[in-house]
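As you look at this complex, bear in mind that one protein chain is not there, while each of the others sits in place.
Chains here go by letter, A and B, matching the order in which they are written, and residues are numbered from 1 within each.
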Amino acid sequence: MSRSGPVVDARGLRFRYPDGHEALRGFDLQVGAGERVALLGPNGAGKTTFALHLNGIHVPDEGVVRIGDLVVEEASFAEVRRRVGLVFQDANDQLFMPKVAEDVAFGPANLGVRGDGLRARVAEALDAVGAADLADRTPHHLSGGERRRVALATVLAMRPDLLVLDEPTSGLDPAGHRELVDVLRSLPMTQLVITHDLPFALELCERAVVVDGGRVVADRATTDVLSDADLLARHRLALPFAFDPSYARSSPTR
Amino acid sequence: MGAGHTHPLYVHGHSRVHRLAPEVKIAGAVAFVFAVAVTPRQAVWAFCVHAAMLLAVVALSGIPARFVLARLTVILPFVAFALLIPFVGTGERIDVLGVSVSREGLWATWNVVAKAGLGATVSIVLAGTTEIPRLLTGMSRLRVPAALTMIASFMVRYLEVLVGEVRRVRIAMASRAYAPRWLWQARPVAASAGALFIRSYERGERVHAAMLSRGYTGVMPPIDERHATTREWATVATVPAIAWMVAVTALVTS
Partner (left out) sequence: MHAPDGFLSAGTAVATGAVSAGAIGASLRQMRTSLKDKQVPLAGLAAAFIFAAQMFNFPVAAGTTGHLLGGALAAVLLGPFTGAVVVAVVVIVQALAFADGGLTALGYNVLNMAVVTAFGGYGVFSLLRRVLPANASGVVVATGLAAGLSVPLSAMAFAVEWLFGATAPVPFDTVFGAMVGVHLLIGIGEGLISALAVGAVLAARPDLVHGARDLSREQVAERPRIGMRGFVIGAGLVALVFATVVSQFAAPDPDGLERVAEDQGFLGSAQDHALATSPFADYATQGLGNETLSLAVAGVVGVVITLLVGLGIVYAVRDRRAPASRPSTPVGTG
């Protein structure tokens, strides 16, 4: 599903929490269709806060967010929330129904899908994340990796144009990590990934945006960002031990 | 005071009782226990009929007898109170094994033990053959307000998560040699309860955000499935029907 304009167009966002903390201080970002963008930066930089502006959970004090041709405002929330699939940091917060299948059905059901169509959507979403066998399970009894993939399925079931993921690899064991990366690479829609996991960012996203102090401070190809030692140091980013970003250029793509 | 037994009673199985629609089981259980409750205590024969039918249901459900007996201990405190009644009760006294007890009191003890015992057994069979989410579905089909059943569903979903958090905090406290024995040493326990409330509330807000993100507008979408057949209603209704006939007979002839 291609669009002529950007999928995400955020301009001049300013946002202050009720307790006074100013989280966004003039945030600008455009993301084109099909892109995969990593959002990097220290804790408290405003990455999650920004993500929550993309589907109207937060409304900016100043500035505008557009998703495709729609301005994000109360009148358009329903459609925006269909287009933007947000996967939260804690998968438990996203799986609130008694059974996995019901959680995956929740989104499309809210869109009016019923009966056989609903069942098909659920199956399709669970298949996409390799979790078809988990349909009847209780969310509490899933492993971390399974929970993460199911949380992704709950969002995929709404057939979004944009996938926004908040720290998707945190807490996963190596196998779970690999499974998730493989799933994400197989998905066609635009992806915006908030992460501290720099190798993961390099593997998945061709473009990296560094956020600090409530605004964008760098926006380049991921390899460039990760090779810029100065930039990394200034914004509390650090490469893992013995990791050489230039290695990625010469390694075979999977 | 409501310490309660916190292990859900569900015993996995595929008996006919397990497979019945939940609303039928709940309605049947309540009707049956009401019949028991109105049965006059002198009609011992009536209680025997009730007990016989109940035993048949227990056998049909495949729940092991020792499981039922173990769970029946929940009424022990009240049985203990009931055993005291003949000693503190008023009215005509008689001699039992050389001890003067109230005649009415003895009947009252029998009354409490019989009704509490039968009632608790019914509850155990109901809970033992019906998973909690199904119990809640049954409640909503019996016209219990959707808000109540949804709140209950979320409560059940997140209970284990919270219990896990409490356990971890307790372990952390114990690891720092905290072993309180007196009420005035309970401050850390109380403070951790306050902290748990805050975390629970904040999680509730995150869950709310996750619900909004998937299109929630305040009304839960219909997700569920098959309703009870007339045949199921008819089959299950026989048990409380007989119980009521017995009870009414006993009332009329007493």
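The rule is simple: a residue touches a chain if its C-beta (ideal position, glycine included) is under 8 Å from a C-beta of that chain, and two chains touch if they have at least 3 such contacts.
Predicted, not measured: the structure shown is a model, and the values here were computed from it.
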Check: In the complete assembly, which of B:T90, B:S175 or B:T230 touches the absent chain?
Finding: B:T90
Check: From the list A:V8, A:A23 or A:V80, which touches the chain that is not on show?
Finding: A:A23
Next item on the list: May I ask you to list the residues on chain B that touch the chain which is not drawn?
Entry: 1-9, 26, 29-30, 33-34, 36-38, 71, 74-75, 78, 82, 85, 88-91, 102, 104-105, 108-109, 111-112, 114-116, 118-120, 122-124, 126-127, 132, 135, 139, 145, 147-148, 150-159, 161-163, 166, 170, 180-187, 189-198, 200-209, 211-212, 216-218, 220
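By our rule, only the chains that are shown with their structure count from here on.
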Checklist line | Where chain A and chain B are represented by their mean Cα positions, the distance between them in whole Å | finding: 43
Item checked: Complex contacts: residues of chain B adjacent to chain A -> 132-133, 136, 153-154, 156-158, 160-161, 203, 206-207, 209-217, 221-223
Notebook entry, point to check: How about chain A: which of its residues touch chain B in the complex?
Noted result: 52, 55-57, 77-78, 81-82, 84-86, 88, 90, 92-94, 96-99, 102, 105-107, 109-111, 114, 118, 139-140, 154-155, 158
